[in-house]
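Excluded from the complex is one protein chain; the other protein chains are retained at their positions.
Chain nomenclature is as follows: A, B, C, D and E, assigned in order of appearance, with residue numbering initiated at 1 for each chain independently.
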Amino acid sequence: MAEQKAISRFPVPELGDLPDDVREKILGVQEKAGFVPNVFITLARRPAEFRAFFAYHDALMLKETGSLSKADREMIVTATSAKNGCLYCVVAHGALLRIYAKQPLLADQVAVNHRKADITPRQRAMLDFAIKVCLDSETIGEADYAALREHGFDDEDIWDITSITAFFGLSNRLANSFSMRPNDEFYLMGRLPKAPKPAN
Amino acid sequence: MAEQKAISRFPVPELGDLPDDVREKILGVQEKAGFVPNVFITLARRPAEFRAFFAYHDALMLKETGSLSKADREMIVTATSAKNGCLYCVVAHGALLRIYAKQPLLADQVAVNHRKADITPRQRAMLDFAIKVCLDSETIGEADYAALREHGFDDEDIWDITSITAFFGLSNRLANSFSMRPNDEFYLMGRLPKAPKPAN
Amino acid sequence: MAEQKAISRFPVPELGDLPDDVREKILGVQEKAGFVPNVFITLARRPAEFRAFFAYHDALMLKETGSLSKADREMIVTATSAKNGCLYCVVAHGALLRIYAKQPLLADQVAVNHRKADITPRQRAMLDFAIKVCLDSETIGEADYAALREHGFDDEDIWDITSITAFFGLSNRLANSFSMRPNDEFYLMGRLPKAPKPAN
Amino acid sequence: MAEQKAISRFPVPELGDLPDDVREKILGVQEKAGFVPNVFITLARRPAEFRAFFAYHDALMLKETGSLSKADREMIVTATSAKNGCLYCVVAHGALLRIYAKQPLLADQVAVNHRKADITPRQRAMLDFAIKVCLDSETIGEADYAALREHGFDDEDIWDITSITAFFGLSNRLANSFSMRPNDEFYLMGRLPKAPKPAN
Amino acid sequence: MAEQKAISRFPVPELGDLPDDVREKILGVQEKAGFVPNVFITLARRPAEFRAFFAYHDALMLKETGSLSKADREMIVTATSAKNGCLYCVVAHGALLRIYAKQPLLADQVAVNHRKADITPRQRAMLDFAIKVCLDSETIGEADYAALREHGFDDEDIWDITSITAFFGLSNRLANSFSMRPNDEFYLMGRLPKAPKPAN
Partner (left out) sequence: MAEQKAISRFPVPELGDLPDDVREKILGVQEKAGFVPNVFITLARRPAEFRAFFAYHDALMLKETGSLSKADREMIVTATSAKNGCLYCVVAHGALLRIYAKQPLLADQVAVNHRKADITPRQRAMLDFAIKVCLDSETIGEADYAALREHGFDDEDIWDITSITAFFGLSNRLANSFSMRPNDEFYLMGRLPKAPKPAN
């Protein structure tokens, strides 16, 4: 298994051929994370989609308002991506979850069965809702909103939980169809006392 | 049923309170369609997400390259949104499908059972793939790509089919969770000889 | 798509070759509706089955007793036929639903996601029960009956809801297997202010 | 468990109160079978539905044409009723299957897993098709018809297989919702060398 | 169907070639039941697995402690094996259920739809739990334990219900994959007033 694994089914663009803003976004994440997550490489060949994808991503995942912590958001991504069988997102966002939560075991727990994870009842309710949005959104109703409000989530938080789940449902489908491979670096991140810094 | 139905669970922003680019986008679609589709009103309260959503939408749905016609794209949206039980997208994009395809019966056929629709074998293969991406993307593999190539789709087309399905899977989940109501205008569009012009 | 579409996989009988009662039934519906719905043509080649089918249909759908309105009955047919992916019944009975309910948007709403339809809580309970009979009848129990009684349905009504759902489950399977095509006339019925009269 | 079990959730009519033709049908089956199967008692309270139900039943199950034997038809009923979790039909029609096929083990095999039953490849194909009509009729297509034709079934036979499955899907839903209890007599019929005569 | 049916896909060992303890176990059951159930013959070719299988089986099914009767245990096996489509276990353990419960109709009821069976509310709760362990064990939680405790089951009983379901889930998968055939003798056991003695 020593050969270089393909990043995805699609050809990889040369960094020099990319529009400036796309290239700069990629160089920025590389500087921060120490490597370029493959989702950047995969999507860069379609710059307009790349820009929209990361603008949406950043609006949902980097926002500073609301009651969802960064760990909460990555937990939603990890749990729902596992339901969609998306290797890329479980591995990449599981890494971020470990780092933000400072819980090295949490991502594996949430990916396999969130009911057995070391999480709070509030987080359990958040994941129950997110998984319902992921798998059966047509049945979401007032009772589901009420259940989250009982745990202190307000409607803006529910918008966030919905949108994060929905956005990564998009991401999961791209990664599954394109056979996007998670970078090897993600697998170990956050598992050891001194974790590397998070990347997307 | 004469009372005004809510556009979504969330409060509706005043047009005057919106950032200029968001307001202009809304006024533009209103001028073109004769009304403002509720998805614009619903998402406008989160301008960053609004911009990313429509940037992504436009990149996929308005592109001029590849072999997918506008009717093909709207057909993908209609068929997969029906699988997700998304009233907004079936009604709104079913209207566009009728208009672009100039087939007044097509949207209802595709929404209920695409196997019984008046479509070509090529379109049938396209929808089979899209529905698999929608419902079971983790099992998409080389054989699914090969089946599309046999009908003359190239890999850029398959990227498009995947991305349109994935993007509207996002949209479906937002609309379902937010209880986004399709505008009454959509229901009749494209059903009569003289159809109104398409809106988003 | 200008060519004449097949009514079903099976050959169509000549009207003159049919038994008198079958022919008269067909001529009667033609006079009332202005066209012959394809289900009459499709089933007429087996007169004994034709007679039993329409006798059962009429006993359930034309009865004057009980608290289910004609619109309620057509709503059950539309919602459950959509779950079975039956194009014929969704299109034909969706037309009748629009006409009886005098709500041009209702059939599309109920076919895609009855939870988002402009219906009363009583109708919502009726459809929840009908969909359970349609999809998972083995789990129907006393609690399901009790839920309907809370909305004022009595046991005769529940018999009706059950039987309508069950009968159209039969009809849906015939139409799906035989590839029965809905008449083009149905698609537009009840969508405009002046609707044509209902046909079966 | 010695007390008399209810025949169904609904009250049982007095034989003397029934219309003549309904009463005679019931007395006829009683004379032939030695007891009155509960489906007759349950449905008799709605004479018009009773007549249509048994007219349809008899048209499909008593017909003398086509290549389906009586055992084949009862096998379809037993296998598909098991998929619908319908105790009444599995027990009653399993009895008939044992008698017509003269195979005392066959009904239990077909009810639990038709793939392990002592049947011919032709019967296996017939049941595969019937179960698809039962569980997923919207996906039935030309390939399914072709598979049956390879085993010597013609289109009239396929009509029969479809209709029997569809009719008992109706019957299963009634029995499940009404909690119709199979007569105790059915359980042992056809299991011993000297079997009693078949009843409906 | 007079020819000898294969016991399973795998070759059958000669009794004389088996280790003494395995042979004695087989002879013991033969003496008690009057025949050798095919599961003994099928598994004997792998003596270590045979010993572990029957040691586990006997520990769960022959134990004298706890509140589960022998009929309760066989009822769990029959109901869950039906969900797994396991002909061997439904037929063999249905026979034992009839005998232990002294209810000739019970096994067929439980195999087709336990909600319609002549059982107590306590047994209904037990089967609801067992079926959830069988089909969806990842969602078992504190509420499921609480529901059983309300019916007087203690935690040791719940351990037993879980383990019996889990063990026969193993057995079902072996029987299904190996195509293990139930002995003809099982089908009639316990159906007549004077039943033969139970065998494994």
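Heads up, the rule we're going with is that a contact is a pair of C-beta atoms (placed from the backbone, for glycine too) under 8 Å apart; a residue touches a chain by one contact, two chains touch by 3 or more.
In this text, all values refer to a predicted model and were calculated from it rather than measured experimentally.
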Task: Among shown chains, those touching the left-out chain - done: A, B, D, E
TODO: With the full complex in mind, choose from E:147, E:166 or E:188 the residue touching the hidden chain.
DONE: E:166
TODO: From the listed residues A:42, A:109 or A:171, report the one that touches the chain absent from this view.
DONE: A:109
Open item on the list: Under the stated touch rule, tell me which residues of chain A contact the chain that is not displayed.
Closed with: 1, 5, 82, 85-87, 90-91, 103-105, 108-109, 111-113, 116-118, 176, 179, 181, 184, 187-188, 191-192
TODO: With the missing chain put back, which residues of chain D would touch it? List them for me.
DONE: 113, 115
Open item on the list: If the hidden chain were put back, which residues of chain E would touch it?
Closed with: 9-10, 46, 48-49, 51-53, 55-56, 58-60, 84-86, 133-134, 137-140, 145, 155, 158-159, 162-163, 165-167, 169-174, 176-178
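Methods note: only the chains that are shown with their structure count from here on.
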Task: Superposition of chain A upon chain D: rotation angle, C-alpha, nearest 5 degrees - done: 180
TODO: Please state whether the interface between chain A and chain B is built from the same residues or different ones, using more than half shared residue numbers as the mark of same.
DONE: same
Open item on the list: Can you work out the whole-Å distance between the CA centroids of chain B and chain C?
Closed with: 28
Open item on the list: Suppose each chain is reduced to the average of its Cα coordinates; what separation in Å results between chain A and chain E?
Closed with: 45
Task: Contacts with 2+ other chains: residues of chain D - done: 85-86, 138-139, 176
Open item on the list: Chain contact topology under the given definition, line, ring, star, complete or other?
Closed with: other
